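All protein chains of the complex are present and in place, except for one that has been dropped.
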Amino acid sequence: MPAKKKQDITYKSYLGLESLLQSQHPISMTAANAPAHDEMMFIVVHQTYELWFKLVLFEIERVQKILGQKSVKDADMRLVSASLGRSVAIMRLLVGQLDIMETMTPLDFLDFRHVFRSASGFQSLQFRELEMRLGLKKETRACYSGKSYDDFLPAEDRGHLQKLQKKPSLLEQLDSWLSRTPFVEMTGFSFWQAYRKAVGDMIAGDRKTIHADKRMNANARDAEINKLKGMEEQFDLLFDAGKAGEMPWRFSQKALQAALFINLYRDQPALQIPFRILNDLMDLDELLALWRYRHALMAQRMLGMKMGSGGSSGHDYLMQTIGKHRIFSDLFALSTFFIPRSKLPQLPPHVESRMGFKYWDDTGVKKPK
Amino acid sequence: MPAKKKQDITYKSYLGLESLLQSQHPISMTAANAPAHDEMMFIVVHQTYELWFKLVLFEIERVQKILGQKSVKDADMRLVSASLGRSVAIMRLLVGQLDIMETMTPLDFLDFRHVFRSASGFQSLQFRELEMRLGLKKETRACYSGKSYDDFLPAEDRGHLQKLQKKPSLLEQLDSWLSRTPFVEMTGFSFWQAYRKAVGDMIAGDRKTIHADKRMNANARDAEINKLKGMEEQFDLLFDAGKAGEMPWRFSQKALQAALFINLYRDQPALQIPFRILNDLMDLDELLALWRYRHALMAQRMLGMKMGSGGSSGHDYLMQTIGKHRIFSDLFALSTFFIPRSKLPQLPPHVESRMGFKYWDDTGVKKPK
Amino acid sequence: MPAKKKQDITYKSYLGLESLLQSQHPISMTAANAPAHDEMMFIVVHQTYELWFKLVLFEIERVQKILGQKSVKDADMRLVSASLGRSVAIMRLLVGQLDIMETMTPLDFLDFRHVFRSASGFQSLQFRELEMRLGLKKETRACYSGKSYDDFLPAEDRGHLQKLQKKPSLLEQLDSWLSRTPFVEMTGFSFWQAYRKAVGDMIAGDRKTIHADKRMNANARDAEINKLKGMEEQFDLLFDAGKAGEMPWRFSQKALQAALFINLYRDQPALQIPFRILNDLMDLDELLALWRYRHALMAQRMLGMKMGSGGSSGHDYLMQTIGKHRIFSDLFALSTFFIPRSKLPQLPPHVESRMGFKYWDDTGVKKPK
Partner (left out) sequence: MPAKKKQDITYKSYLGLESLLQSQHPISMTAANAPAHDEMMFIVVHQTYELWFKLVLFEIERVQKILGQKSVKDADMRLVSASLGRSVAIMRLLVGQLDIMETMTPLDFLDFRHVFRSASGFQSLQFRELEMRLGLKKETRACYSGKSYDDFLPAEDRGHLQKLQKKPSLLEQLDSWLSRTPFVEMTGFSFWQAYRKAVGDMIAGDRKTIHADKRMNANARDAEINKLKGMEEQFDLLFDAGKAGEMPWRFSQKALQAALFINLYRDQPALQIPFRILNDLMDLDELLALWRYRHALMAQRMLGMKMGSGGSSGHDYLMQTIGKHRIFSDLFALSTFFIPRSKLPQLPPHVESRMGFKYWDDTGVKKPK
């Protein structure tokens, strides 16, 4: 870039403020022959939402580019973590941003609500893209007035999403990446086998303790034994390939195993960053859920039970999405199958040592025990 | 208080820190022969919650004391507003405070979760008292494993709540206070009659417009007319004493009318503070709902689908309360029945003038128009 | 607006997303032949700041339009309060928004910092306009590298601000509005005289108590008496027209008196909203200060002591503005002169009654005592 041009850059030109600050066009018209005062706020709030969505998408794209590789460089994992951390920070801001919207009262909203008729936040292409990139499947989406979400989109947007749908989502990329985790299965070590045994031992031990407890009466004992049975059956949802189908697992078995392994042995140097990444994804999922819920509360406050243009209330639709639109729910469900640290299978030394850094080997540095 | 004693007061003695900072007693015991590290955090988080609940109760008690009077001094309304505003600020903090809890991972939680067996946040007497004081009714409460919430409380706490239940709740006190609002019904003016007429006129006008619109085809016209009918039927839930029963209104009809009046004519000097108070109550209700929801998300993250001691998962119970434990839902539902400001009945001058301040009358101050 | 056009409105067209989402133009170029990743974040953060500034300005303009009138309708005061409340909510968001910026590390910033050379946030016209509208005076502004802030602005922006400077600021409008407060001076009542007497009585009483306290030794007594003298001298800064000049008061004496009156008798119906407005202005002032401080911390973190293009560090400049750019500092200073409620002069009944609502007079409603 020639020096001359650089010097011409001003704050205003760099940020494109000339047009940015002229992009608010309230269209309502009150008796006073002016737009309703609160329409400006309404526009600015939505515009900032869209700008932030653009940034979250930009970060998620980087994550996808890295995790989508056949083999991921360890150095790149910090970038994945940084992009997810930033996305989480933005989503936290966006949840809080609803405070601004709620400075508007329902009566103020009525002053201009009619102007956008069927136009609605429902049509945000970027938000749909975000959900899709993360891994929300079309089949699990809530319907709005019996119609699919993309019936409400202009044709070009629908096309854009259809193309995107053919590409692997972050959830799918994460699945492949997890499935490749070494350590879970190494010469002389099968985590899955070891874990299954540890769970079995734990339950057997508990059963023994219950039977040996002389202070318990028969009823109490039966209740405790029943609880134990329930737990056993629950673990079948994980271990028993036949019953796993009863769980709405989205991850492959291999990925599930690796995710469990990472959670349980997270202190191993090679797992610290992967563990953090799984956590960041759960944060992101939670914040999206929280955003939907605050959104639903706001819709209820603004419109009560007023019908949307399609015939069902915005509040009801949003409440549906809260349950259905979770993406990384496998990661949440996994904690069902954690067992206390004291019962965990111990890692064989040759497995554990491979999860460490290389410098202990050959740099005279003394390794602590 | 004698001067000597005053001088003895130190920061430490004033706040009772000696005992406060000795009140954390972790009881877990790990292999390392020490309590699990995260138990301290768990205790401190819950203790601060309880301290804040104490303060919210203290503020709500002041609100109840004032609003429970047969006649409320205008000067006291600022106190009501201040106490509600503070309660809202505290609830906002408490929602955010879950961030601290979420710095604990499920595996850390497992290290000490077993120690409190059936003890659970479910047994927080203060939170039950708060719900009850605000106006949550026993009948509407969600059950936990088929049992009522008070089956889980010690006898003395149950007794405390039973006594409290006989006293009027804030919702009931608000109902009486609203019902006494002058202006809604004054010589020569009935808001209810005027509003009903305005709604009727609005709908009739819309119907006329639809029929006159030559660009619409028959189908479109039928759809629009049907929407209008739907709206008409919805308004019956407000106006038609017979159909009002279909709505789960908790307010009396008189209170509903006044709440609507206050919302619609909120700019009148005498209504500005009442309007703000209704808003504060909605904020409080929303924040309680949000707190429950974040709580449910956290339970899911910590425990997955692990059963609580009673046999159902904490997450499921909490999700139930979100829908059922709303208190001031009438205030949210009311916005269904707002009509645009331009269609509102105009207040007769003799009604409007009484909502103003007295000083214009007799202090040479020139009143602006 | 013809019905046809209305139906064409989509979410995308209404918000101008086509151009809004194409307005991010990173100009850095790394070795990888692509812009530095974090430049996108940098642009989006600044663009959202500018959008929010536009909204705050829009709200402050409404406040100025109302408060700038010769006589203000009571009904409009709710609008003033709503606009200030919204501005406060936005500023709170903007303080939090720095969290996003701090997801960037200094090394990431270095990747593209050079591209905007002398362009800087310093050139934000809207922020300058906000400071000016609120009432920041040119003389009190901190200099940056010995130059005035407007030396850094393009000519057209400088012109815009010069025109604005000739119009009354919110601080000046507030001064006029406060100065017109009735009640402070009414037939048979002068607040100023009464307050001065109350302060005098309080100090005299304290002096008497000290002298009468036999348990105090001479040294302690002298110390207490000296403190009392200090307090007396401080009150001269308020009461003594000659010494008031020692305080950097920006309000006229009449406005100061009214602001004090409003603070002390805030429970009177006619003062509840004015009191809230003074509080909102203090919130706004505080949040602006907080924003500057977080900004300074961030600059320090990103650049350490690196020089800005003008030769002094951004951190140092920002730290200067924190002290100098406060606007409603008179409102903060006023609390120096509050005396305990129990020592306040009681309002004569004819003054107090005029601060009440009119409806007690002539509606059968029984006034509470």
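Just so it is clear, A, B and C label the chains in written order, and each chain counts residues from 1 on its own.
Just so we're on the same page, contacts are C-beta pairs under 8 Å (C-beta built on N, C-alpha and C of every residue); 3 or more make two chains touch, one makes a residue touch a chain.
All values reported here derive from a predicted model rather than from experimental measurement.
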Which residue, C:75, C:264, C:277 or C:318, contacts the hidden chain when the whole complex is considered? C:264
Touching residue (missing chain; options A:74, A:139 or A:156): A:74
In the complete complex, the non-displayed chain touches which residues of subunit A? 3-4, 69-79, 81, 182-183, 186, 213, 215, 266-270, 272-273, 275, 353-359, 361-363, 365-369
Using the document's contact rule, name the residues of subunit C that touch the chain not shown here. 30-31, 102, 105-107, 110-111, 114, 227, 230-231, 234, 263-264, 266, 279, 282-283, 286, 289-290, 293-294, 297, 300-307, 332-342
Would you write out the residues of subunit B that touch the absent chain, in ascending order? 1, 6-7, 9-17, 19-21, 23-25, 27, 29, 37, 40-41, 43-44, 46-48, 50-52, 54-55, 58, 62, 79, 82, 85-86, 89-90, 92-93, 96-97, 99-100, 103, 115-126, 154, 157
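Operating definition for what follows: only the chains that are shown with their structure count from here on.
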Could you name all chains that are in contact with subunit B and with subunit C at the same time? A
How big is the gap, in whole Å, between where the Cα atoms of subunit B centre and where those of subunit C centre? 31
Roughly how many whole angstrom separate the Cα centroids of subunit A and subunit C? 39
I'd like to verify one number: the distance from the centre of subunit A to the centre of subunit B, where each centre is the average of its C-alpha atoms, in whole angstrom. 30
Identify all positions of subunit A at which a residue touches two or more other chains, and write them in rising order. none
